[in-house]
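This is the structure I want to talk about, given as structure tokens.
All protein chains but one are shown in place.
Order as written gives the chain letters A, B and C; numbering starts at 1 within each chain.
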Amino acid sequence: MEVQKILVMTGGGDAPGLNAVIRAVVKRAVLGHDWEVVGSVESFNGVLDDPMRIVRLELSNVAGLLMRGGTILGTSNRGGPFESPVRRPDGTIETVDRSDELIRRLHRIGIDAVVSIGGDGSQRIAQALYEKGLPIVGVPKTIDNDLDATEMTFGFQTAVETATDAIDKLQTTAESHDRVMIVELMGRDAGWIALSAGIAGGADTILIPEIPFEVDHVAMHVKRRRKAGHHFSIIVVAEGAFPLGGTALTVKEREPGRPNPILGGVGRWLGDELEARGFPETRVCVLGHLQRGGVPAAMDRLLATRFGVAAVDLVAEGCFGEMVALRGDDIVSVPIRDAITRYRTIDRDHNLLRTGRGLGICFGDVVPRS
Amino acid sequence: MEVQKILVMTGGGDAPGLNAVIRAVVKRAVLGHDWEVVGSVESFNGVLDDPMRIVRLELSNVAGLLMRGGTILGTSNRGGPFESPVRRPDGTIETVDRSDELIRRLHRIGIDAVVSIGGDGSQRIAQALYEKGLPIVGVPKTIDNDLDATEMTFGFQTAVETATDAIDKLQTTAESHDRVMIVELMGRDAGWIALSAGIAGGADTILIPEIPFEVDHVAMHVKRRRKAGHHFSIIVVAEGAFPLGGTALTVKEREPGRPNPILGGVGRWLGDELEARGFPETRVCVLGHLQRGGVPAAMDRLLATRFGVAAVDLVAEGCFGEMVALRGDDIVSVPIRDAITRYRTIDRDHNLLRTGRGLGICFGDVVPRS
Amino acid sequence: MEVQKILVMTGGGDAPGLNAVIRAVVKRAVLGHDWEVVGSVESFNGVLDDPMRIVRLELSNVAGLLMRGGTILGTSNRGGPFESPVRRPDGTIETVDRSDELIRRLHRIGIDAVVSIGGDGSQRIAQALYEKGLPIVGVPKTIDNDLDATEMTFGFQTAVETATDAIDKLQTTAESHDRVMIVELMGRDAGWIALSAGIAGGADTILIPEIPFEVDHVAMHVKRRRKAGHHFSIIVVAEGAFPLGGTALTVKEREPGRPNPILGGVGRWLGDELEARGFPETRVCVLGHLQRGGVPAAMDRLLATRFGVAAVDLVAEGCFGEMVALRGDDIVSVPIRDAITRYRTIDRDHNLLRTGRGLGICFGDVVPRS
Partner (left out) sequence: MEVQKILVMTGGGDAPGLNAVIRAVVKRAVLGHDWEVVGSVESFNGVLDDPMRIVRLELSNVAGLLMRGGTILGTSNRGGPFESPVRRPDGTIETVDRSDELIRRLHRIGIDAVVSIGGDGSQRIAQALYEKGLPIVGVPKTIDNDLDATEMTFGFQTAVETATDAIDKLQTTAESHDRVMIVELMGRDAGWIALSAGIAGGADTILIPEIPFEVDHVAMHVKRRRKAGHHFSIIVVAEGAFPLGGTALTVKEREPGRPNPILGGVGRWLGDELEARGFPETRVCVLGHLQRGGVPAAMDRLLATRFGVAAVDLVAEGCFGEMVALRGDDIVSVPIRDAITRYRTIDRDHNLLRTGRGLGICFGDVVPRS
């Protein structure tokens, strides 16, 4: 089969660099292969809607995208083609499997291959569509950097920069005003952002999902710092961190969209617990969506661009069902099937953790020497 | 009296540029007048504590301070000399007036004049000490920029940059993911930060303390945007904004430290109200202390430096009881007494508001044309 | 006359915020007045070219422009309508006056008023066209902030931030490596950028066009710092600064586009002179166009937006021949005629200069105390 027309779509949460991938896909497809490129608006909804919302993507459409956060195609949290929400006459919503219809529609408009840029959920859908015969390749997106198949994903480094910058901003206030500052960062199952930004920002305590913490240890660490003359503390906590004895969400148990068991967020919960233990000058900052936006860091633009070019080349080589990935200094491809089944969390003896412990950072898990 | 030794202190909440003022005071006093400079740690507490916590400030101590947020002297929220907290034998805390003792101690260590860098509360204390005979000059600090005596205070522009950067980061996610993003910014009595950053960041709705808002108007504005094809909205809300019919906190009624009447913050309250009105994709970001930290913007370093130099010159001229201020392109001085009694809020017909309305920004106060 | 259609154009060198003005003009004209807006590509060339290069500007065209440097309309250095370059049959270029033709063409396509966003040169053209009967209003642009008619122009603050950031970056290297770092900044006739960024960045020496300098004084200042143990120096020099006895370019003598009399730039010239005086570790950084680009600072976006809205309102009120300007905290209008005849340079006793001298900064004009 000779490819003449490809469709690109973006799925899931935001990540800095999505637009850079779209740009690279279009530039590579148009300049290198003379293909036509179209984009589906809001994941596959653009194809499934009536009328279809498909946009032609030419070189002029992707000018200036390197610097822009977000995705010009939009995304959707509405179920995807296998669980497409349909409003019934009585007003209730049911979900129906429209995957066959999606493939028919793609065929009807002449799509020879699909580039699916998205996270976990999007790649599961991509794999299922591939198994139904759709020629599709994947580009991994996870701001948490928790996919085992690739050593790095775009967006992660921007998130770490944003988080570190926030810690920097809070540090001087904490120090000048004797505050305990709690910064809640992203990371539901893996603490990569919190651990990286925490070390880079000089945090005193870092709490991650991989290491259940005890509030008393955290409190003791703050107290020991005070005794040593440091009347402030910076505590970085991943949103998925939880206290020992709390519900341990292992990777296997994880459900997309499931909130942290601690109502209102672990950051605020921890703030209340510390106040109750005699640290009234505690302040909580939940960084939230700020980590998903902004002008992408140069290294993320670079990775996103490499991924986009490589994805088009996978299509050209007919390597469907594959996903691009970074290995060492090279871009390789892995079966999407493998990618969606193995997550990468922080091992107990990972060098980053050893580095943190070497600096005397508290991880909430051992009683500090008194 | 010939001045030979001055004391500098910083009071109140953090603001980018405090260190730049300290640096300028030291450089000007040492290089220009050959005075000795000391700093009191944690406002006047450093003088009142036993042993005193007073640090000698030489040129080497202030190198590199231009770029540093916070204050190397620390501040204190503990009452000040007129309401100094003292622990009684039974463990309870009472407040006593130690102002005379403060003046005696300053005299004892040979302080000829004091430079008080601080906000509202600090300048009230400075005025009271001045009326008791202490030679003191003031440098105004209010991140909210709500002092009538000066056209601009340092820290404000950095806060506006930080807030605008946050809006930028949220904008692309909002647009890509069809979200209503609420950004809560600082501003308890005056909406300068929210109005400035809101316009600079391209917000669709801006809610400020000066204009009580109706949630229904805000909701209607979001709905009208949707009809026009914009499935996202950016709502900027000052922490002191409140709904019509809520408790109107006028400037006269303001009490330092008094929280917004809406429990948990107006941002989250508004988010809940909008969700209840059918906008489930609402996200709230409370920027909080991020606005008080960080490397000061160049324009703030410049203003802080000008203030510091001018404050020392006020001391040299014997103009005590005066505070430095920006007027037009010049640095002038005003009586501290006047400065602490007049606040600057946003007039209904201020050009910034007219600009906002001219752009179609919703301020929550009038029913938009349907 | 009732306005129904306006034309907007941008002229001269780049400045951060040009796009923000365009956006505000379009939003205000479309939302507030229901006018049609078109843009002329590359100043007035878009109107004069065959075929005309005129673009319709709708709300969708200006989305996202707040953050973007440059101008979507482009500009031109080609002479303007009064000196329009025309290629003769023999290949040579002559300039002809096409101003009448421009006005006829504007009339033919139904333009009721023109918004001219540009500097010195553009406003002179605007005034001349106004005198010929064209309904036109001006928006001032000068990155050097040297127009007397307005207290501030957009772009200036971004340039100062960029310049200060560069000084910050060079400072640590200078200090760690005992270097004399010379930073050449913009400012042909006025030293506002150099003076502001120099103080904000902690420069040791600042050389501006308003104060002819002597190299020996600069060298002596570097030497005195060495003796005091500071083995590095940061020298900020405006591109228009010149040595005493050099050709003094006063404002009256200024010719647009005339280069500094010192071949190759004053920064490099000074570097050579200092090396010749025994400071081999001298490095020169010419910041150049970096100062004209980048994401506009929030305060510049704000000012640009206020100018754009106000310019449209001037059109609505029929106030032609007027230019918007900032005065105190308000946006006012001034006759274009006045604006283009008065420049604002730094007075010898300006508070910024007094601040600099108060800090011990060398301005190259007096022999430092030995």
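Keep this in mind: contacts are C-beta pairs under 8 Å (C-beta built on N, C-alpha and C of every residue); 3 or more make two chains touch, one makes a residue touch a chain.
Since the structure is predicted, the reported quantities are computational estimates derived from the model, not experimental observations.
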Contact partner of the left-out chain, one of C:Met220, C:Leu244, C:Cys285 or C:Ala316: C:Cys285
Touch with the omitted chain, as defined above, among A:Val3, A:Met52, A:Met67 or A:Met220: A:Met67
Touching the absent chain when the full complex is considered, from A:Ala128, A:Ala200 or A:Val215: A:Ala200
Touch criterion as defined above, residue of A:Gly91, A:Gly245 or A:Gly358 at the omitted chain: A:Gly358
Given A:Ser40, A:Ser99, A:Thr164 or A:Thr205, the one touching the chain that is not displayed: A:Thr164
Interface residues of chain C (partner: the chain not displayed): 10, 13-14, 18, 68-75, 77, 162, 165-166, 168-173, 175-178, 181, 283, 285-286, 288-290, 292-294
Residue numbers in chain A that touch the chain omitted from display: 24, 27-28, 31-32, 66-67, 151, 157, 160-161, 163-165, 168, 196-197, 199-202, 295, 297-299, 301-302, 305-306, 309-310, 312-313, 328-331, 350-352, 354-355, 358-360
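Convention: only the chains that are shown with their structure count from here on.
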Rounded Å distance between chain A and chain C, as computed from the means of their C-alpha atoms: 42
Inter-centroid spacing, chain B versus chain A (mean Cα positions, whole Å): 35
Centre-of-Cα separation between chain C and chain B, whole angstrom: 31
Shared-contact residues (touching 2 or more other chains) in chain C: 295
